[in-house]
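Let me begin by presenting the structure, written as structure tokens, before commenting on it.
Partial view: only certain chains, each at its native spot in the assembly.
All chains are identified by letter, namely A and B, in their written order; residue positions are counted from 1 within each chain.
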Amino acid sequence: MTVRNMIQALNDAHHVMMERDDNVVVLGEDAGYFGGVFRVTEHLQKKFGTSRVFDAPISENGIMATAIGMATYGLRPVAEIQFADYIYPGFDQIVSEAAKIRYRTAGEWFVPMVIRSPYGGGIFGGQTHSQSPEALFAHVAGLKVVIPSNPYDAKGLLISAIEDDDPVVFFEPKRIYNGPFDGFFDRPVTPWAKHPDAEVPDGYYTVPIGKARVVKEGPELTILAYGTMVHVALAAAEAAGIDAEVIDLRTIVPVDIETIEESVKKTGRCVVVHEATRTSGFGAELAALVQERCFYHLEAPVVRATGWDTPYPHSLEWAYFPGPIRLGNAFKKALED
Amino acid sequence: MSNDSERPNRPALSLHVPEPPARPGEKPDFSWVQVPAAGSIRRPDVTAPAQETHEHCYSLVRVIDEAGQAVGPWDPRLSPDLLRKMLRDMNVVRQFDERMFRAQRQGKTSFYMKSKGEEAIAVAAAAALDFDDMCFPTYRQQGLLVARGYPLVEMMNQIYSNKGDKLQGRQLPIMYSDRKHGFFSISGNLATQVPQAVGWAMASAIKGDSRIAAAWIGDGSTAEGDFHAACTFAGVYRAPVILNVVNNQWAISSFSGIAGGQLTTFAARAIGYGIPGLRVDGNDPLAVYAATQWAADRARANLGPTLIEMFTYRKEGHSTSDDPTGYRPKDEPDNWPLGDPIERLRQHLTVLGEWDDDRQAALDAEIDGEVRGAQKEAEANGVLRAASLDFPQDVRTMFEDVYAELPWHLKEQQAEMVAELEAKKA
């Protein structure tokens, strides 16, 4: 057991899996010699050599395509997209190829690859270093979408993703790489060291894909969140004095419907939280699912607290970000009537 | 924006839109095609640096001359048996195409694509590659499967999406896939397979394997970003891969000039990436063989990729959905200056004394029987029925293989579908 921040935990997952399985290879822009702009792949090249860990040309399309080719060969590539905002040039290969090769070959080929990418805002990155495009991938059958919220899960989920025989889009909330940011931007952020989920076992372990975690039980309200927003939700509920049940989805496809249903049926109220733009965001799917499945238990509409339907602005970062006040308002709305 | 700004000293610009030399109603014009004599271009050593192939990017590797003789340094000196196998394979492809085209016209399936005139490109490549080298084809390299001995009936099952279709009826006809025969799943999305081939080849190198990859892409599709990614990654990592650009002059209704073909050759793209390039008479099976072999030798020697332009002509419509007389002269195919690959190999074998008309007639009849037999067998598994609930596949299969295992939501949807079908049938 070692205290690790998210970067260290993710780095460790790579080490563990590269040691266990020769077929695991790592590629990405600046991911080789330098170890990635966020240093998640640091030291790997030195340890495993350039033919298993290497820098890639600035072509997200080429990175996705060659990783798919490697995966069909039998490797397990872990490909880094430097920022989620830059995943779009590779979108066709992900959507038309990675997601569909197993299906269209009736299982003859499959694509056990992981697409890792730092995502989300909160770091004054402007509109091209802050996006949360998870909903775009959630809509594509054949992809799994995983978003960890803490070092323990980050390592365990990344190991599961690498072992998974299907393509996994693995978004890393960069705002919490170094500490569990809770949305109170005007307070200092506690480092991970002070957080129980930074106790990361050494060596191999997994956190299963498709299983949510009830981070905090509570009778009044169910809050569905993932990534950075788990911490914001916890803090906002506390600030609002609401005894909420906070669920960290961890995986959004396939989503853990049982845990969600059980909770909402208990609380009768639900707020869905994400940083991404609202319209057609994954919150819509969650709201749709919850009302489909828990309609007769719901005492109020499912409320969404999300980023606005605008690009992520630079100077107005904290007006865009769904912080404690926006969440608090949403909680209030869900608790009305 | 404005064109009324004050720039009296600057002439007005205008947009250039390339036009093919002839449109319907006009006389076909191939005067722009330069045909160097067979045997006229040297064969560099496979270890030669990329620059030594610059001239090859503007010429044509040709082996069979007008008299049917194999000449020059690129002559691969193949045994008559192998030549006959290639001739046979090409004939099978052509007859197969004819029959399946007709089957589509008879309403037995939704779609078909022929490779008429381009059979050498797949068949001769297959002959030059090892059986376990991995192919990433487009929809016009059915010849790879034929040459590698994939059963015709399997191909037809796929075309009919019938209950014998190993792809479970999931794919559009002709989008074959067969791992055992080293034939990667054809994608409907053009060009995606090329950088995938590069990745596969990189993987082979990473693992210290000895198998190489080969990819094919159409002239029109070279405009896709995937092609650029493929050339870039293949060059950078010296991937053991052969990148074939099949320039058959047309991309549906757009002539190759819309992809840049009037500016330079497609082989010359190789120069831009600093990788070796060859421009090959794609209707000359020996030239295709020789170029493929040269590129394969380079790849196997860890010398990296080769880009080959296979210069050919699409003799028929793009697919069963297309009528080419709408955009090119009706008789353009007959005027293609580089002949027909089957005829040329046949002439060569005949000149060698290894073939004659009787043998050809016998072969034709034999293949006819084979193809008919396969068709009969395939049709016993059913043909596509577009307006029926009597599906060839169990509807439950529709939900399989989206993932390795069915997640809850697909299980639910599967159950819903089963119920729906029962309701429908009721």
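Just so we're on the same page, contacts are C-beta pairs under 8 Å (C-beta built on N, C-alpha and C of every residue); 3 or more make two chains touch, one makes a residue touch a chain.
Quick caveat: nothing in here was measured; it's all calculated off a predicted structure.
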| item | value |
| --- | --- |
| Per-kind copy numbers - full assembly in this file | A x2, B x2 |
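Basically, only the chains that are shown with their structure count from here on.
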| item | value |
| --- | --- |
| Computed distance of Cα centres, chain B from chain A, in Å | 40 |
| Sites on chain A touched by chain B in the complex | 25, 51-52, 54, 56-57, 59, 61-62, 65-75, 89, 92-93, 96-97, 101-110, 141-142, 144, 164-166, 210, 253-254, 257-258 |
| Chain B residues within the chain A interface of the complex | 134, 136, 166-168, 170-171, 175, 177-179, 184-185, 187-189, 192, 194-207, 213, 225-226, 228-230, 232-233, 236-237, 400-404, 407-409 |
